[in-house]
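Omission of a single protein chain aside, the complex is shown with its protein chains in their original locations.
Entry: chain A
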């Protein structure tokens, strides 16, 4: 099976070469037969990659330690679920997953892109094939997951215990679906440049792919954040770590792309900018892959000492980003500019959105790369961490958030900002009220909290206002309004939900950052502590044995103000036996939307144990908000005008609110 996988991988590489050459040749010479080669080849290429991936998964399931990759990252005692998910819990396996998703998207374009112009589809498949060639070559030359080991060891080295977790099992596939999903936008952009033709229809083809990638990337980032929160044991949810930034930058650029593509589709404007963003979103995904895979983050010197993988990805990076941007510089001017609009209009608002999102992206990019650049140039080492990003990214993003509710309410072409402000006055009043309530009832960090809470509710009520205005609530009879609300295009619901989700996440972040409390103390069995109106008692530290670990479980019954027990929190310190690796398993109790978070420290000589207890108000909203954003994106994707092959939608739908 392993050799079959290896062989299939080489075949997939060879097929990618065909996918690059023949369709492009056909598109350039107008040969329909050559162009037609692209579709079956792209689908077969995906099938071969899937076979290779299945072979690796099966090696993991069977614990075939004659495969180096399995030996280094698995263990026969590991639960089956983690044996399977361990396949992508390492460099080689995750790169195989990367190309699997890349070829999947190529196959999707081949299968569902029948209504694309033949030359465009052929060129897109060819560009997609180029990315495939580069990464297949990377895997085969520097990161072969099918390398053998002889003699085969009896037992494997086990997967890093903190990866043995459901959250982390689904996090990488989600994230990669997002990362690699932008490759389609990239291929479409490069194909448009090669063809020298771009129109509103192009935007309509690209937008669903952007949405798919964005939905998955949102999920992937949220999942990673949630995992870090509950697994790492100190309750942080975002750290501005370079690796997190690597996934955040494509998200920011992708969000900008999502918005500029709307303008291009509806109004034919911002063509060149949309094209550039399509290239940038995937370039940032490639950059992220490079940053994480090359080891350059650990240190410039670590990168220099084992450069084979890093240099290879760097070459891929330079070729694709440099090539695409050069093509852009050469051809973009030839594309006809699009429609005109007044600065105060829906288009203008979306341009503003793009300006701020691009600035935010650049801020994260520079903050991430600056220490590397300084070290490479001067040899000095500096750090760029959370305080920097709070001070720079924070205000830029805050201004963007303030502007969000205005966008969907402004009319296309020429809007009336005062009329929109008037419509938003209720939302503003409610948000201000929320802020004032926060100011009255809270004392710690009150000013910051009040502003933040007000901002979050501004987003939430702003999104609801958008829907209410479109449905005509207050203007027409409630029944008619409800019917109109249900009859709105799904993309209108999608926009409102996505903005609502943004508000919920903002509320969660603000609440945790400004209002969380932390209690650090040494507890002996029987002792109690009061946290945020609840009482926790430390009962005992009980030994426990799991499938591949042993642990000490601290048991903490939780009582409410009346003294009745409402929950029992179990927080433990675990030792994974294969790697002799200790981890902390935080005990978390969700109380409505907030959480009590208990983490254990060292035992003291006098029989006590150090306990750290956090009260995390509204913390779950951070990820629930992301979920709402994803649902919004999915609804938008289901809008009939974006369904591939759907005829142009009736004219009035999107303009209903805008023209009132």
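Everything below uses one rule, namely that a contact is a pair of C-beta atoms (placed from the backbone, for glycine too) under 8 Å apart; a residue touches a chain by one contact, two chains touch by 3 or more; residues count from 1.
In the analysis below, contacts and distances are computed from a predicted model.
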Legend entry - Name under which UniProt lists the unshown chain, selected from "Cytochrome c-type biogenesis protein", "DNA ligase (ATP)", "histidine kinase" or "N-methylglutamate dehydrogenase subunit D": "Cytochrome c-type biogenesis protein"
Inset, instruction - Could you tell which one of A:266, A:293 or A:616 touches the chain left off the display? - result: A:293
Inset, instruction - Decide which residue listed in A:162, A:200, A:398 or A:473 touches the omitted chain of the complex. - result: A:162
Legend entry - Hidden partner chain, touching residue among A:213, A:228 or A:410: A:228
Legend entry - Chain not shown: contacting residue from A:5, A:23, A:38 or A:89: A:89
Inset, instruction - Check each of A:47, A:62, A:396 or A:638 against the chain that is not shown and name the one that touches it. - result: A:396
Inset, instruction - With the missing chain put back, which residues of chain A would touch it? List them for me. - result: 89-91, 94, 160, 162-163, 168, 171-172, 175-176, 220, 224-225, 227-228, 231-234, 236, 239-244, 246-247, 288-289, 292-293, 295, 297-298, 340, 342-343, 348, 351-352, 355-356, 358-360, 362-363, 366-367, 370, 374, 378, 380-388, 391-393, 396, 520-522, 573, 581-584, 599-602, 610, 612
